[in-house]
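The next block holds one structure in the form of structure tokens; read it before the comments.
Note that this complex is displayed minus one protein chain, with the remaining chains in position.
By written order: A and B. Residues from 1 in each chain.
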Amino acid sequence: MCTKYDTISTRFARDVVRLNTGLAFRGLPDALPDAELLHRVERPGGLTTLAVRTDQLPDRYLLGLMGFRLAQYLQLGYACEQVVHATGMFAEPAHHLEDDDVHVVTLDAQGRILGYLCLAGSGDSRPLELTDPARRPFPVEVAHDLNLFDRVPPHEGVRSNHVRELKRFVHSRLMHDKEQRLQVTMELLLGAGRALLLLDPPIRTLVGDVEEDVALRHIVLAGMEVVVIEGTTPALPYDDVMHPLYTARDAVKPFVAHVPDHAELQRRVEFLNTALAQSDIFATADAMPTAMPGSARHLAA
Amino acid sequence: MLNTLTRHPDEAAPQGVHEPTLTQLPAHVEELRRTAREFAQQRLRPAVQRLDQAPAADFDWELVAEAHALGLTRLVIPRQLGGLGYGELGVAVALEELAAVDAGFALIIGATMLGQAPILLSGDPRIQSRFLPLFAGDDPVLACNAITEDLAGCDLLIPDNAPHAVGVMSARRDGDEYVLSGAKKFITNGKVANYATTFANVDGHGGATGLTCFVVPLDSPGITRGDVADKMGYRSCLGTELLFDEVRVPAENMIGGEGGGVHINIAQMDMARAAVAAISTGVARGALELAIAWCGDRTQGGVKLWQHQFTARKLAEMTAKVDAARLLYLKAAHLADTEVPAPAYEPAVAKLFADRIAIEVATEAMGLMGARGYVRDWGMEKYVREALGARIYEGTPEVLALAITASMYDEGDDDF
Partner (left out) sequence: MPAFTTKDQAVDVFTELFEILLNDATFSRIVREENLSAHFVHTKPDLEIFVDSDGVRIDDVPYAAALKIKMSCDTADSLWAGRLLMPIAVAMGKIRIKGSVAKVLEFVPLLHPAFDRYPGIATAAGVGGAH
């Protein structure tokens, strides 16, 4: 579907990016039921990070998040301009979302989205064993055409409702300041950590796919023990707006990461929270590998 | 704090056909009426005198931002584009509430919807996706509809006049773009809008026979927002000249194809007229409410003013006119929500009547207040000035009369 020279699609995609980049959502924190939020923190200077379930989001804010996702992926070259144009898309389709998917989002003082990640649920109507063929596969499993848990045996008692897929870990391309970018990364990790602590049932395993030199670093930085599976050939159909994810990037590998136990996760979240309240964000990042040791192990094809 | 218009997920969507009865509006429209009324009474009313007496170019973005936050700028936008999915009935009811306090503010919102209408009518997701979600963010966004020109007003509205139009803004095709040159005049929101649905005549067609609708972002190179007209009323909204100097617009911003502009324009007018009739109804109601308060308070000859037979007759006539105008616009709006194309007859009748009675009611109300009706501090003379305005925009009485009589003689397809 994608060709390089398709000016009308390119113009349309550019307009979609401009549209979404220009939108601000400063009213989002006040539009959410504070008591039920998984995470909410406001920093001096106006940076606000929230972790919120799909079903807590008013429609237009949900569209705003999906628009941000699409705009970032278009700019990265991971979303297909032709599909976006052909379907008149301005936001990633929201109907794939589950009500209990968790969206972690960081806004600046003007309400512009600076960073986002999603912890997507299994979508199974009832919890199933991870090796059960009737289990609904996670999107990463569809793209890589495998059952991750055939390759990485699940921990005992872990069923589909204890697993989340980490998706769309993206930063706004408006951010050019390294310090701000690092802070947003850590705010998102803190938000995700808080969500993992509070979700019921507890999340014990994360899955997803990553480029070795990019997102994998963040996951290891967050202190996860990551098992990376080698040798898959991921692909999405050409009419899927995200099919360039697997053609425009270097090798993208699926992973399974086991979440530390509750006490250890809590300790790490507190470390991040305390560290983020201090001024030297680079020092915090330097301290993380010691305070929150993570690792990556590769599973050969 | 005012409630933002949202719908609980469990509630029925307002998209369904909710037949209003003669005495009751659908629940979601009632909710909208309450929200608009609270905003108008609590937030707009304290600012009315300031807005009216400020220099012509002053604009209150803070109040617009509050109205935007409530959802008033995205009422007609479908939900999948971040809007609220209200129809004309809801819009008209909301605009009456705003206009009963300040017609200019109602027109800021109304003109924005007029600028949204061609994009909605296009039915094209590719153009809808590029412009309508703008209104779903938290920063206030306004739109405008640019048709009127210095030498061409009604010539651009009446199809039979199109060959005689002169000096119309031109659109020249150049590759996959059009180049627009010319000037638009008295464009409500032109000074403050994000984009304008702009009507230009494609080169090679005489007069306005090639009238074509384009969506033009107003930050495009070559556009100058001109002076603000120093108007007699409606002073809280800005009417502006828009100058187009070789403005390049992508062909995909065209709506309805080359020469389709006249049809787009008629369709949007038929959609919008019920709402404009509601603005006039609101002006009349505002004047009436002031008069009722005054006549209930003031004692003359030992009794309240309203107890004088002459005054009672006047108040009764005025309230009957306001009620009748409201029923006409509600009927027109309901039809505009349930028939495509929107009928021409009912909206034109509603606007013709409401525009006339607004002048009658406001003038009569001013008379009842005596000298106080004539001085600025009491607010009545503003209603009189504003009552005169609605006869000029979105169809003069003469244009409306032509539309009404054309419908009377039209032998349409009645079996559908």
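To be clear about the criterion, contacts are C-beta pairs under 8 Å (C-beta built on N, C-alpha and C of every residue); 3 or more make two chains touch, one makes a residue touch a chain.
Every value quoted in this text rests on a predicted model; they were computed, and no experiment measured them.
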Touch assignment to the omitted chain, from B:L120, B:V247 or B:L330, lands on B:L120
Touch with the missing chain holds, among B:G104, B:G153, B:G260 or B:G282, for B:G260
In terms of residues, what is the contact footprint of the unshown chain on chain A?
86-88, 93, 95
Interface with the unshown chain - residue positions in chain B
13-17, 78-80, 85-88, 118, 120-125, 128, 255-257, 260, 263-264, 266-267, 336-342, 412-413, 416
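Simple rule for what comes next: only the chains that are shown with their structure count from here on.
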Chain B residues touching chain A in their complex are 4, 6, 9, 69, 74, 79, 81-83, 124-126, 128-130, 133-134, 136-139, 176, 250, 252
Applying the document's contact rule, which stretches of chain A touch chain B when the two form their complex?
7-8, 11-12, 15-16, 19, 22-28, 31, 55, 58-60, 63-64, 67, 85, 87-91, 111
